[in-house]
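Partial complex: the chains shown occupy the same locations as in the complete assembly.
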Amino acid sequence: MSTVPASHIAARIGAELRGADVPLTRVSPLSKAGPDSLSFLASARYRAALSETRAGAVIVKAKDADRAPCAVLVVENPELAFAEAVSVLHPRPVPQPGVHPSAVVHASARLDASASVGPLCVIEADVELGAGVELGPHCVVGAGSSIGPDSRLVGNVMVCSGSIIGARALLHPGAVIGREGFGFARDGDRWVRVPQVGRVRLGNDVEVGANSAVDRGAIEDTVIGDGVKIDSLIQIGHNVSIGEHTAMAACSGISGSTRIGRRCTIAGAVGMAGHLEIGDDVHFTGMAMVTRSQTVPGVYSSGIPAMPNADWRHTIARLKRLDALSDRVKQLEATVRALDAARDGADNEEGADNEEQVLDREQDQP
Amino acid sequence: MSTVPASHIAARIGAELRGADVPLTRVSPLSKAGPDSLSFLASARYRAALSETRAGAVIVKAKDADRAPCAVLVVENPELAFAEAVSVLHPRPVPQPGVHPSAVVHASARLDASASVGPLCVIEADVELGAGVELGPHCVVGAGSSIGPDSRLVGNVMVCSGSIIGARALLHPGAVIGREGFGFARDGDRWVRVPQVGRVRLGNDVEVGANSAVDRGAIEDTVIGDGVKIDSLIQIGHNVSIGEHTAMAACSGISGSTRIGRRCTIAGAVGMAGHLEIGDDVHFTGMAMVTRSQTVPGVYSSGIPAMPNADWRHTIARLKRLDALSDRVKQLEATVRALDAARDGADNEEGADNEEQVLDREQDQP
């Protein structure tokens, strides 16, 4: 654990330091901080915690600076500044460049001298690893793949042959990039595999979570744009394309050939059918079932929130009887229409009577 | 990139070549093809693209042959023929037989001389690998397992002890075959693991996708029939059985002891409860929630498609008030019944009045 003065962090994150230049050793939440802690306030919700924190220093917006009982680092975007500050206080150990002796590296692979290849990795023929690439233990990079500068494969990552990965990728354990996707032709009852000869191309700054899979294209490529963040346990089908800076939470699945725009957010456990067009700035809430293209920016949702089981059974039963309910309403409408008509008829008859009476009177006129 | 004459491909796929014997080097979609491309038309949707393609040759049905501005390879099932043609133009590199020196192979394992074991694989005791079996890097085959001829474990596949895998299997990275499933006995608040001593048996031509898991049986075996295709990120519980040629798309889960018939299709993210019976030729659409046995062939569905968030909130609110709506309809029915009865009563009273009037008149008759 190293000690970093608040002023040093202020310089790194471009903050104005107000108060003492306290020595800091760690980041902590406001409510659990101590005098050696750096904390931050990103949401008004936690203002009460700010005024009671025992942190040594806190990253805040200018408007909150006076609430803090400690040194403050004033910035415009505390969350972003905090992200940087964490890496100052808790730097990730960077491995030595070079190839671990237990790794299996094909003679034709081109590894930048600054790249680091961990124990028991496998690097196949014609692979290219850029400057600063870091492969943790047990990674496999398939033949002909290239990985851009400063990308990090945490460990146990499988990059299948021919994949193209940009700079600063972060691929988590169990991620599978470039699997041959689910493409079959029918031959009577049998399914016959269609060889998948497209590739996966990941842009720069792409992240793929633990045990997620991005399938290679069938003929053309599967394309993941710059800055796309894919969480864990996500399946991306063949020929999908995802636009820049779209983020997807865990447990979602995108079927083949669907195209997703830029700056979308896809919450957890969303399922998307294939061959859809999803526009820019489209957002799906958790467990949404996406069966149609959505090109208008906005938030889309589906699913029934969990409720007590008895209520749910009741609701499902009602839902199944919606048809019957609708029929009853239709029947009521007919009956009421008849009643209404009868009343109008009665009114009209009265009117008719009056008219008759008038006529009668006229006739009665001598 | 090798060059293959169209006539050679025609011979391989049993097609009639009409037009020039063009040299081909690759497969392409109709709309992105060049003179060295082979393409195909499988769906009437793409007929417009066919007439405008710049492909060198196209695989088509006889009825579409005249629409193509290039050489055609005429077959009955273009998709199936294309699957074969892809492998002619883009043959997968086949590894040398033999065991990579970095692999760890138990002395008691029986490996066919034509089998190929990749770097850093682990083959435990009493394993049997058939002719032409191909293990990519980082595969583990547990003690006593057998893998049939021409099966391919792409890489990083885990086959747990005692698994039986048929011929021509294709197991994708991260697949876990034969995990000890989720079986517990209760001991007060505690869950006590019930040892899982059944096996997994995969038939011939079975495929298991990336990061999918097929659990071993508890006492008896989990059985996956011939030709079953299991996509990525799928969980198959213990003692499940799946009939021949059933296909399952990604992100689905099948709970323990459920039996699924033959030729079923299960779309993405379907969840099935345990101990169900699903008949032959039953099809589930995406995200279906399967809580009951379904033995009648047909298509089954559930789930609410995503809609704009405001509409969804409205719909959910309405759904929660379905009971109230139903009560209001019941109340209306009672009121309308009363009104109707009143009207009938009024009619009857009018009748009575008339009768009385008649009587009155009669009485009035002098």
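Per-chain residue numbering starts at 1, and chain names A and B are given in the order in which the chains are listed.
Everything below uses one rule, namely that a contact is a pair of C-beta atoms (placed from the backbone, for glycine too) under 8 Å apart; a residue touches a chain by one contact, two chains touch by 3 or more.
What you see is a predicted model; the values in this text were computed from it and never measured.
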Homomeric assembly size (copies in this file), of which only 2 appear in place: 3
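By our rule, only the chains that are shown with their structure count from here on.
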Centre-to-centre distance between chain B and chain A (centres being mean Cα positions), rounded to whole Å: 24
Sites on chain B touched by chain A in the complex: 27-29, 32, 77, 79-80, 82-83, 86-87, 90, 92-93, 100, 102, 118-120, 136-138, 154-156, 170, 172-174, 205, 207, 209-211, 227, 229, 231-233, 244-245, 247, 249-251, 262-263, 268-269, 286-287, 303-309, 312-313, 316, 319-320, 322-323, 325-326, 329, 332-333, 336, 339-340, 343
Chain B-facing residues of chain A, complex: 104, 120, 122, 124, 138, 140, 142-143, 156, 158, 160, 174, 176, 179-180, 182, 184-187, 189-195, 197, 211-213, 215, 219-220, 233-235, 237, 251, 253, 255, 269, 271, 273, 284-285, 288-292, 294, 298-305, 307, 314-315, 318-319, 321-322, 325, 328-329, 332, 335-336, 339, 342
